[in-house]
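Presenting chain A:
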Amino acid sequence: MEELHLEYYLVASAIMFFAGVYGFITRRNLLAILISIELILNSVDINFALFNRFLFPGQLEGFFFTLFAIGVSACETAVAIAIIINIYRNIRNIQVKNLEQLKD
Partner candidate 1 sequence: MNISIQETVFFLLAAVIVVFSVLTVTTKRILRSATYLLFVLFATAGIYFQLDYSFLGAVQLTIYAGGIIILYVFSILLTNQQADEKLEKLRNSKVLAGAIAAVAGVGITLFLLLTHSFGPSRLEGGEVPVKVIGTALMGTDKYQYLLPFEVISILLLACIIGGIMIARKR
Partner candidate 2 sequence: MNFLSLFVLVPVLMMVGLFLSKNLTQIRAVAVTGASLLLALAVGLVFAYLGERAAGNTSEMLFAADHVWYAPLNIHYSVGVDGISVAMLLLSAIIVFTGVFASWKMEFLEKEFFLWFCLLSTGVFGFFISLDLFTMFMYYEIALIPMYLLIGVWGSGRKEYSAMKLTLMLMAGSALLLLGILGIYYLSGATSMNLLEIARTGVPAASQNWLFPLVFVGFGVLGALFPFHTWSPDGHASAPTAVSMLHAGVLMKLGGYGCFRVAIYLMPQAANELAWIFIILTGVSVVYGAYSAIVQTDLKYINAYSSVSHCGLVLFAILMLNQTAMNGAILQMLSHGLMTALFFALIGMIYGRTHTRDIRQMQGLMKIMPFLGVCYVIAGLASLGLPGLSGFVAEMTIFIGAFIHQDAFHRVFTIIACTSIVITAVYILRVVGKILYGPAADHQHIDAGDARWYERTSTIVLILAIAGIGLAPLWISDMISDSLLPIVQNINL
């Protein structure tokens, strides 16, 4: 047990986070972008759990934050998907390049 350091986990979660970021920036499909976001949120959840377990095991703050964050991200996803579906209904397409009508 002693060998497992907090840092190892943190590295994994950070990579997950920025993979999500990368995906957000590069993906062409709105749903794919949303999937990338899940990575981001998920990595944060891991962070909270990790910090709680490794550093501050006395209370369950991180634990509960993760719990609530999962719920919130579910909400976000639901609403986002609703909006995307709505776009799909409007223009029969959910490519992000079609979301460039509003610009300077």
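Just so we're on the same page, a contact is a pair of C-beta atoms (placed from the backbone, for glycine too) under 8 Å apart; a residue touches a chain by one contact, two chains touch by 3 or more; residues count from 1.
On how the list was made: all candidates are chains of the complex that A comes from, given by their letters.
Remember, predicted model here, so these are calculated numbers, not experimental data.
Q: Looking at this complex, which candidate touches chain A: 1 or 2?
A: Every other option belongs but stays apart; chain A touches 1.
Q: Given the complex with candidate 1, which residues does chain A contribute to the contact?
A: For this pair, the touching residues of chain A are 1-23, 25-29, 31-32, 34-36, 38-39, 42, 45-46, 49-50, 53-55, 57, 59-61, 63-64, 66-68, 70-79, 81-86, 88, 94-95.
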